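Before I ask anything, here is the structure I am working with.
All protein chains but one are shown in place.
Labels A and B are assigned to the chains in the order they are written; within every chain, residues are numbered from 1.
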Amino acid sequence: MTQDFLLSLAQAIAKGLLTGMVYGLMALGLSVIFGVMRVVNFAHGEMMVVGMYIAWAAFEYGGVNPLYSLPVVALLFFAIGYVLQRGLIQPFINRPEHQQFLLLLAIATIVVNLCLVFAGPDSRSIQLESQFDSYELGPLVFDAVRVHAAAAAVVIASLLFLFFTRTRIGKAIRAAADNHMGALVVGLDVRKLYAITFGVGAACVGAAGALMITIIPVTPFLAAEYTLLAFVIVIVGGLGSMTGALLGGLLIGVSEAVAGLLLEPSLKSMFSFGLLIVVLLLRPQGLLGRKDSR
Amino acid sequence: MSRRAIVTLAVLAVLLLAAPKLLGGYALSVLILVLYFAYVGQAWNIMMGFAGQLSLGHALYAGLGGYIAAGLYTHYGIGPWAGVFAAVAAAVAAGSIVGYLGFRFSLAGVYFALLTIAFAEFTRIGFDNWPWAGGSGGMFLKVERNVSDLANLRGGSEMFYYLILAMAAGILVLCRWLLESRLGRYWLAIREDAEAAQAVGVPVFRCKMAAVTISAALTALAGVWNAFYYNNLFPETAFAMGRSIEITLSPIIGGLGTLFGPIVGAVVLTGLGEIFTSASDQFHLPGLKQIFYGLALMLIVMYRPAGIWPWLARHLGFEERPK
Partner (left out) sequence: MSGARLELAGIGKTFRGLRAVHDVSFAVPAGAIHALIGPNGAGKTTIFNMIAGVFTPTAGTVTLDGRTISGLRPDQACDAGVGRTFQIVKPFKGLSVLENITIGALHRRAKLADARDAAESILKRLGLHDRRHQLAENLTLPDRKRLEVARALATEPKLLLLDEVMAGLRPTEVDVMVAFLRELNAETGLTILLIEHVMRAVMALAADVTVVSYGEKIAEGTPAEISRNQAVLDVYLGHEEPA
């Protein structure tokens, strides 16, 4: 193997890791929601796309760098998620899976088409000043925007870990996830915790959207793809496991980047789906999932 | 079924048979769509409504069926009536693989659904890169005007109407027969509680395999019909997750596990779709139709979670027997 090839491979892996961090943050939202409520958010990719559009609009009309509009986007998404859970999803918590699926599918359809109505079908992207900056580490070159996005994703994920391990509410949510009945017995307001959880999950994916727009242009049609991608990541990492979601994000990020290098670009997601099938069969609880999460 | 229901069915049957003479081109095309969704919904309902296995990848079977029959016809001149056997065989093989892996490794619920999605997506990408099938550029059947060649399924919408009508009627009879058979009852038992079913002697794995293969075979037939009706196939649409989801909607909206649910669901959903299309055309806003559609889905699942048909049947005095 030539030096050149190894270098481009290393380059691809590095790029995949950086993108993978943002993927991981997106998947984290899905994983948190499932882990606590056992509801699969079929509208996840749609929420991601909305996050991308809002950050795009803030930049386009207000000149705000997505890294700065991100906290606002996250807060807004928290509020949307909270209300959505309270108003629409809560009554479906104990209903059969296919009904939850249909509800979220309906929400997804509405959301993605609202994007289409407001932003049109054309792809939208933003041109940051840092677009062409890069950091060099030995022979490797890192795009500045990707580095910033990945760094922000790491910060947000860390904050989330702190939230779940250090705060009262975070601990209460974990308790409710482990033992629904027990949580009710000790007097936790499970409905409220669920709403907060959905808000937190939504905030994750909204933030991931704000970061993603700095890397990739957005169209409404990306939504379904992101939903699938988030599923793949979360299943590979382990549904309900937070570290699993991040690890899955990195894995898929890297495998996409490497497959894009070695194979036809159009074949790159075949890799991810192949990985999904293998994981589902050999370790359905995911790489880091617990056995009981099935 | 009540007497009233039988009379209604008979009147409906006569109207349906006469429809091409009574309806204009547009109305007939809508009716064709209704029958198509009723048919595929019925096929999917066998798996989910009867046996309780959630498949969100049924586009795989329809797509495979369509591609194989269309490919045999365009490449080798093998007509669809022969090609359909290969199409069904391929779908059954695919269904067996998905089923075997899913059921052997006892994936349930969401996990099984994700496996079905993954296989459909996997196949989509494969077809995108398969020259025989035309790759992402798609596969096209030669359109011949003013012919009516039933042997090669080249003809106008009237031919395809009667074909899909026969298929929809046939699958209704088949599903009824299945449901009244031992296998059908075993499926219901598995849907309700697989462990308890196995304890009373239901060979769960074999019955689930029967459900997925029968459902896949029937779905492949719809795929063949679809390919020859529309004359084109693209991996992007034939294997799309959206296509799979479309298949699931009629039975869920109409009433999962019921015989008439998929039909009622197809009527309601196609009807709503057409109404919203013409309504939103006046505003020239792409996406508006889908927003209405999403809202309608949401309202139905919120207020009629068991589907429209059970509720309708009660109010019209058709009352399906308790199952």
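Operating definition for what follows: a contact is a pair of C-beta atoms (placed from the backbone, for glycine too) under 8 Å apart; a residue touches a chain by one contact, two chains touch by 3 or more.
Since the model is a prediction, treat every value here as computed from it, not as a measurement.
Peer 1: For the unseen chain, which displayed partners does it touch in the full complex?
Peer 2: Computed over the complete complex, the missing chain touches B.
Peer 1: Of B:4, B:104 or B:182, which sits in contact with the chain we cannot see?
Peer 2: Here the residue in touch with the unshown chain is B:182.
Peer 1: Of B:78, B:174, B:204 or B:295, which residue touches the hidden chain?
Peer 2: B:204
Peer 1: Could you please point out the subunit B residues that touch the chain left off the display?
Peer 2: The missing chain touches subunit B at positions 180-182, 185-186, 188-189, 191-193, 195-204, 322-323.
The criterion applied here is as follows: only the chains that are shown with their structure count from here on.
Peer 1: Using mean C-alpha positions as chain centres, tell me how far subunit A is from subunit B in Å, no decimals.
Peer 2: 32
Peer 1: State the interface residues of subunit A toward subunit B in the complex, per the touch definition above.
Peer 2: Going through subunit A, the ones touching subunit B are 40, 88, 91, 95, 97-99, 101-103, 105-110, 112-117, 121, 220, 224, 228, 231-232, 235, 239, 264, 266-267, 269-270, 273-274, 276-277, 280-281, 284, 294.
Peer 1: Across the complex, what residues on subunit B touch subunit A?
Peer 2: It is residues 48, 54, 56, 101, 105, 107-111, 113-115, 117-119, 121-122, 125-126, 128-129, 136, 241-242, 245, 248-249, 252-253, 256, 285-288, 290-291, 293-295, 297-298, 301-302, 305 of subunit B that touch subunit A.
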